[in-house]
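Shown here: the complex without one of its protein chains, the others still in place.
Take a look at chain A:
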Amino acid sequence: MLATRVFSLVGKRAISTSVCVRAHESVVKSEDFSLSAYVDRRDHPLPEVAHVKHLSASQKALKEKEKASWSSLSMDEKVELYRIKFKESFAEMNRGSNEWKTVVGGAMFFIGFTALIIMWQKRHVYGPLPQSFDKEWVAKQTKRMLDMKVNPIQGLASKWDYEKNEWKK
């Protein structure tokens, strides 16, 4: 007997959430946040509540007309009914935006700001370079390394042409 009771409940699932809420208001007043909210989401195509909650007089009249044959509805009325139930169409909710331009531009600005910090550091924090980085010192150091034949197989000395006395092309 209990099973038939359950089945009769399951068979009567045609009541929308909005109707259930309005029916329940006689018992307890629900806060707005505790009710189902309308969302425009690809993965939630038919929200439990309609977009427009409080209909104007003309909208109420249109809802009455909707109860009759739909072929009597004009194109504009059909769109109006759609816009009562839904806020954005799928095309509208899926539209791309130009947000990436702001994001990338902003990120590059802050990366550029980092370069300013490095400039400040070079000027005010780092000490002087050792003398071993002077141009003349590096030239002499290079000749000495070539005279010593440093890394002659694949490294530095292998790139020097000892016959012609110049770097290999």
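Keep in mind that, in the parts below, a residue touches a chain if its C-beta (ideal position, glycine included) is under 8 Å from a C-beta of that chain, and two chains touch if they have at least 3 such contacts; residues count from 1.
Please note the rule applied: contacts and distances are computed from a predicted model.
Among the names given as "Transport inhibitor response 1", "VAMP-like protein YKT61", "Cytochrome c oxidase subunit 7B, mitochondrial" or "Cytoplasmic tRNA 2-thiolation protein 2", UniProt records the absent chain under the name "Cytochrome c oxidase subunit 7B, mitochondrial".
Screening A:R41, A:K67, A:R123 or A:K164 against the full complex identifies A:R123 as the residue touching the chain left out. Residues touching the missing chain, restricted to chain A, are 75-76, 79, 83, 88, 92, 95, 97-102, 104-109, 111-112, 115-116, 118-119, 122-123, 129, 133, 136, 138-144, 146, 156, 159, 167 (touch as defined at the top).
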